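I'd like to ask some things about the structure below.
All protein chains but one are shown at their positions in the complex.
The block that comes next holds subunit A.
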Amino acid sequence: MPEVYPAPANAAADGVAMMRVNVKILRYDPEKDRKAHWETYPVEAQPGDRVLDVINWVKWYVDPSLTFRRSCGHGICGSDAMMINGRNRLACKTLVRDVAKQGGTITVEPIRGLKVERDLLVDMDPFFDAYRAIMPYFINEDPPPPAERLQSPEQADRMAHSSNCILCACCTTSCPIFWVNGSYLGPASIVQAHRFIFDSRDQATNQRLNIMNQNTGVWRCRTAYNCTEACPRDIPITTIIEEVKRAVMYQQS
């Protein structure tokens, strides 16, 4: 193996100062490993490369067995959520210069709380099951008007944050309550519930608040703020959860 793997992506030494970094990846292939182990790949990268560029490079030119999900490459599809330097992030929205210094190390692990299928790839089914449990769809039984249902810009703003969610799972899998209690629906599901609860056009508010009031719902949240810190879309998740808690309380009173 070479001492330093050459540069990723489009680098090709076009005048940009290169950085040498060690990419330390938690590897696990159930077909051959009894447990997970670290592998370190020294690479040269441009400071502006995405961590996704770096791990793609490792996969394409060093070890093709490295397994992870990725798709859009710019933070809108939510496929490449992983734990980078101990924090949940999207690999495509994390630049090398922001997580490593010259000669430093970037650690990459799978997101926590979901079963690791292989390397950085986890079983997303429980996450999407929790999503489906909150009735994540618009409900209005009145016959629709010939044109749009009117909604003021202020009413539309009420769901601007929560509808920004890309279901990447960074928040839910950074939540300590979710780690110890997998039946907790988790921050992402609550954000989705918020998106409909605060939609002035939706008619199923009470049903959704009832789901949020169950013991798998919103009261499990201990306001640890991990979710808000992890969100790659800057959604104020803890605030959103607090708004849902308050809505449940008003429903009770």
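Operating definition for what follows: contacts are C-beta pairs under 8 Å (C-beta built on N, C-alpha and C of every residue); 3 or more make two chains touch, one makes a residue touch a chain; residues count from 1.
One rule holds in what follows: contacts and distances are computed from a predicted model.
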| item | value |
| --- | --- |
| Listed names "ABC transporter permease", "Peptide/nickel transport system substrate-binding protein", "Cytochrome c oxidase subunit 2" or "Succinate dehydrogenase flavoprotein subunit", with the criterion being the UniProt name of the chain not displayed | "Succinate dehydrogenase flavoprotein subunit" |
| Which residue of A:I84, A:V108 or A:M159 touches the chain not shown here | A:M159 |
| Option from A:P42, A:G73 or A:P236 whose C-beta touches the chain left out | A:G73 |
| Interface with the undisplayed chain - residues on subunit A | 10, 14-15, 29-32, 48, 56, 59-61, 64-65, 67-68, 70-79, 93, 95, 117-118, 121, 124, 128, 132, 136-138, 140, 144, 146-153, 155-156, 159-160, 163-164, 166-167, 195-196, 199, 201-202, 234 |
